[in-house]
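Pasting a structure below so you can have a look.
Every protein chain but one is kept in place in this view of the complex.
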Amino acid sequence: MVNTKNIVREPLFHVSKRDELSFGKKTIVYVASVFCALLIGAIICSIASPKGNPVMFFVSLFEGVFASSRSIWEMLRDMALLLSVSMALLPAFKMRFWNLGGNGQILMGGLAANVCLITLGGVIGDFWVVLLSVIASMVVGAIWAVIPAIFKALFNANESLFTLMMNYIAQCCVTLFIAIVVKGGSSVLTDDQLPQGGRLPIVGNQFLLTIIVGALIFGFMFIYTKYTKGGYELAVVGDSQNTAKYVGIKVKSVIIRTLAISGAICGIVGLLVTSGNYANAAIGVGSAKNMGFTAIMTTWLGNCNPIMILVSCALVSFINKGMPQVRMAFKLKGESFSNLVVGIIYFFIIACSFIIQYKITFSKKKKEAK
Amino acid sequence: MQKEITLELKNITKTFGKTVANKNVNLTVRKGEILSLLGENGSGKTTLMNMISGIYYPDEGQIFINGEEVKIGSPENAYTYGIGMIHQHFKLVDIFTAAENIVLGVKDGTKFNIKDVNSRVEQIASKYGFNIDVKKQIYEMSVSEKQTVEIIKVLYRGADILILDEPTAVLTPQEIKKLFDVLRRMKEDGKSIIIITHKLNEVMEISDRVSILRKGEYIGTVNTCETSENELTEMMVGKKVELKITRTQTNFDKPLLEVRNLSVKGDDGSKKVNDVNFYIRGGEILGVAGVAGCGQKELCEAIAGLRKVDDGLIMHKGESIIGKPANEIIEMGISMSFIPEDRLGMGLAPNFSITDNMMLKTFRESKKFTVDGEKLKGQPKWKAFLLKSWCAVKNVAHMPFVDRKAARKRATELIKRLEIVTPSTETPIRRLSGGNVQKVLVGREIESNPNVIVTAYPVRGLDINSSYVIYDMLNEEKKKGTGILFIGEDLDVMMALCDKIMVLCHGKNMGIVHASKTTKEELGLMMTGALDLSDAKQKEYGKAKDSNLTDEQWLEKEQQEQQAKEERNDG
Partner (left out) sequence: MIMFLQNAIRCSAAFMFGCLGEIITEKSGHLNLGIPGIMCGGVAGGCLSCYLYMGAIPDYTQPSYILLLLIGIIGAVLSGVFLGSIYAFLTVTLKCNQNITGLALTIFGTGFTDIVMQLMDVTKRKQYFSIASTYIAKPLPFAQNLGWFGELFLSYGALVYLAIALCIATGIILKKTRVGLHLRAVGENPAAADAVGIKVDTYKYGSILTGSSVAAIGGFFYVMDLVQGLYNQYQPVEAVGWLAIALVIFTLWRPYLAIAGSVLFGALYTVSNFMDVSSQITNALISFIPYVVTVIVLLSVSVIGSKNVQPPSSLGLNYFREDR
């Protein structure tokens, strides 16, 4: 009898968890993967476009950012906003709470600010309008995040799907608000329909205020997550709920409290993207500029480490700012083009987590049992 | 007449890293017999069976089935040889019906039709006398029903050799009786059955022959009818080993922790701790012996306030701790450390550094500033006042922050004292080896200056030297007048270290004996349920004569607790 069953095949390779890589090795892996991703993006651009070569890709990317002081300022502002949202998501993620609702929380914060501006602007003193706007945007943003948190804490409702839905409900709220405020069938609220009084003041130039607030939020979150009792508690909850319960941490209230902070910061970002004393202060369905999602990526890519998040925010903002120039250079149309390159970068960095967590051992030779 | 041999193991050896799980084990199973595999925790029974069922692959040795040598590479592979194993932890899909679970993964080439499956399952069930509702979903089933599903799952695949890993551990006596009836019927049908168990009475009742393993080594096989419980116990536990652990002599204080009529339910809803009485005095180590999963975990969790107490009282210095949140119990000075099998999980945050783990229980305390008395001398009053208020301001300012510096200092001290091998105090715990993780946990609990220490398996998997460090630490605590509940595995250690030993068997207290007066055999018999000393001394066992409370007060407390329980139920 030929006993085929008896052959014990050893798999070609074996995947197992590995010890942590050193910081230096990790950095090399990340930098290499970002570079590879950019290179692939460059090659794709060269193929898709009638003219151009990969080198041009890198050149125009830098040109796009450093073309003028204005574009640098813009990039810094975008980065500050993205960083703020990332910082808002950071405590939630550290707690292993999937807050996919950044967009909605930003929108609701902005909406609250706009409501304050429209109803109170010019009616009471400018300072008071601003103060009330700040408070309102924080409170409303927090509420938007706390609703899913409560249900997560009490009923263990799936938070990622819930917060996702809250994004759309927020969008609907904005649409409704615009429908109420704007007469005559237009679905867009324009800047000139808002009162001038009570907007955020201009500090230095139109970008600086945002950047300062972003830096403050960064500093606050850095300290909060790293040095405070609240930050410590949420990290314990994230790492092991059993342990948290065992040492007497009230898990439910920590979840709700953390999400309130998360939402409040998103609310401030909402205030910043609306209510400014320049360009467009009005809210629209797209006001969040999808930062809620982008920040999920940056926070996760930054491995919940504030400094790393800063780096990844810088990277993403840089590419987003530089891509229009690349598009011009390659004569490519389509607005979401930079998504392709950013998407590839994300894929590569996501794949890095595998290299960092697991190791592959190839079996030396195939063994066959006699 | 000698029945034919279906399964034979020759010189099986398996090692995991440095630990030898099985060493030169020989085993034979005959057609139509029930073989018991007896051994203490960690004697390698499950590992051995996993090699037969294809989960592990032996390093050395041969397996013969019906006289032919085979290699078993996977569970699927094992099925083709007619070997099926029923694991202790069921692997069932909760929302599937019994029949769906049974047919899962079967590739018999027939067209899939759940009705056919249902009828085939019912056929098997009626053949062996199982009670089963094939359309019932798993999550609605009791443990015993789930086990039935697992057994039928194996039979459905046409297994002739069935391995049951501690099948009775989760069953009630009635259910055990039913199971044994089924097993006997299977035996009559010509199936070979290997049953892993700790319980001697069951061994005597069900099996034809008994094979004994001790510390991974094969001790021998005896015919059940020719042996006695005493002989089996001796083979299982071996001769007493003298250890160089000194039992520190202390003066016992009043009882610190008194537990009366305690009943606690496990995760699956079954009673895991059943009407247990005991007390711990200051300066005393009370050992808890028992095979794994006999309510040790539930007992620990109940004391630490992590698990709801079903019935009974837990008194700490005369004050009930039932219903108190975990952190209040910690503040009362009761420390609990449970080392689970994976050694992480309870009481530690694996991704945290040692420092951060050190302050898990103390992170609420902020850094405190005080004014040095020396400095104030000779200073004008206003200056002293200023200095004091500056301190107060600093204290307030530090309120929201954790005091990581102090924790780091403690971590450094602990690393030095317990010789914890780690690159630094900032290394995440999960990167340490198991033994070092354990030292951190046990060390932290001990140095938090508790007055009651509940510690389960503190030396699990530790090398000898580290174990001795931990024993020394416990003895030191004992000298300070701390009451210690030591839940252990190794009887020799417990007999040397503890003052008294309580034996749990399926959540029941089988009696409390003086460690210096008892024998290993006695403990072994109690652990396996063959000897019950709790009846011998009538109802007084486990109740201190010099209790903190009078009998009247106990009654009163009991009533209060009953009332509180009713209120909780209403609310």
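The first chain written gets the first letter, and so on, giving A and B; residue counts start at 1 in each chain.
Everything that follows uses one rule, which is that a residue touches a chain if its C-beta (ideal position, glycine included) is under 8 Å from a C-beta of that chain, and two chains touch if they have at least 3 such contacts.
Note that the structure is predicted; figures quoted are calculated from it, not measured.
Using the document's definition of touch, tell me which of A:Tyr227, A:Phe293 or A:Phe318 contacts the absent chain.
In the complete complex, the chain left out is touched by residue A:Phe293.
Out of B:Glu100, B:Glu477 or B:Glu561, which touches the unshown chain?
Result: among the candidates, B:Glu100 touches the missing chain.
Of A:Thr119, A:Thr175 or A:Thr190, which one is in contact with the hidden chain?
Touches the omitted chain: A:Thr175.
Which of these, A:Ser22, A:Ser69 or A:Asn156, touches the one chain of the complex that we don't see?
Of these options, the touching residue for the absent chain is A:Asn156.
By the contact criterion defined above, which parts of chain B meet the unshown chain? Give residue numbers in ascending order.
Chain B touches the missing chain through residues 74-76, 79, 91-96, 100-101, 103-107, 112, 114, 137, 139, 153.
Hey, which chain A residues sit against the chain that's not shown?
Residues of chain A in contact with the hidden chain: 15-17, 44, 48-49, 98, 100, 151, 155-158, 160-162, 164-166, 168-169, 172, 175-176, 178-180, 182, 185, 187, 293, 296-297, 300, 332-344, 346-347, 350-351, 353-354, 357-358.
The rule is short, and it goes like this: only the chains that are shown with their structure count from here on.
Distance from the CA centroid of chain A to that of chain B, rounded to the nearest Å?
Their C-alpha centroids are separated by 44 Å.
Can you name the residues of chain A that touch chain B in the complex?
Checking each residue of chain A against chain B gives 5-6, 8-9, 19-20, 227-230, 232-233, 235-236, 239-240, 242-243, 245-249, 369.
Can you list the chain B residues touching chain A in their complex?
Residues 57, 70-71, 73, 77, 80, 304, 306, 325-328, 330, 336, 345-352, 356, 359-361, 363-364, 366, 400-402, 404, 428, 431.
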